[in-house]
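With one protein chain removed, the remaining protein chains of the complex are shown where they sit.
Coming up: chain A.
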């Protein structure tokens, strides 16, 4: 039983009264070399409302990507397994769904985009063929209608001369166009949810700016909800309605984007904010307020709060017992035993 489950439903956020996706106490384990296992995702809960953008943010080893792979049913079969909790999409439990059923959900109800477009695109088929086959499979359109749909989607994501480009193979497209083609494919069946796992991480900043604009524009037009997985707090601030901050497999703070950026309660969230160099010049020449130490490996988690060895505010109670998620405000959850007692020292955001 986690704290999250004891909280009244609907208080996690206004948009979650009729959530599309309800994740409760998700646990995902990976087998390790020596016959043991580690819990990469440990009790993660969140809701996703229709048309909402939820950002899951964290550093390496936080469990953010494993959370998204668990949702999509794409964990590596030999080593990873969802071992607890539930993931309900419009009331339907996704956990332990057979692969065939999951494949249907992945095309129709959940679209996916990744950091590397070639994860989604098949190099031996034209992009038009790949998108149209998806539409034929999930929508039952005729070949001709499906190809028209593919061209329409390529046009929608801003690819010039979409009819000609539909006949191109992925390698004939530039990096930016491949990224757009991947988004076109993910959205071709008008999914209710788009899961975007570090979709702009490998891109140059001017191309990233184009992609973020495109995704928000498509969301305005098509109304899908987005789960945006990223390590980049700047991107989070721009795209997210609500934010889940993960550390060492757990949710350590969640709330609206304003709560998280303007009044974070968890020292880790505050530390992440202070670690980003600002562009405003206000702090030039000053040292950044870095978080000391490193993220602990999942096999060597400290007792008590998992963040305590790196935390400036840690005391004995932080080492004595693991903190639970507590409500620090309407829809604002924080996993810190001392959140009432401490004031986070934030460098200004302006």
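To be clear about the criterion, a contact is a pair of C-beta atoms (placed from the backbone, for glycine too) under 8 Å apart; a residue touches a chain by one contact, two chains touch by 3 or more; residues count from 1.
What we mean here is this: contacts and distances are computed from a predicted model.
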{"item": "\"Sulfur carrier protein ThiS\", \"Peptide/nickel transport system ATP-binding protein\", \"Electron transfer flavoprotein subunit alpha/FixB family protein\" or \"ABC transporter permease\" - which is the UniProt name of the missing chain", "value": "\"Peptide/nickel transport system ATP-binding protein\""}
{"item": "Sole contact to the chain not displayed, among A:235, A:314 or A:337", "value": "A:235"}
{"item": "Hidden partner chain, touching residue among A:156, A:257, A:318 or A:337", "value": "A:257"}
{"item": "In chain A, positions touching the absent partner", "value": "59-60, 174-177, 204-210, 212-213, 216, 231-240, 257-258, 261-262, 271-279, 281, 283-285, 287-292, 294-295, 349-350"}
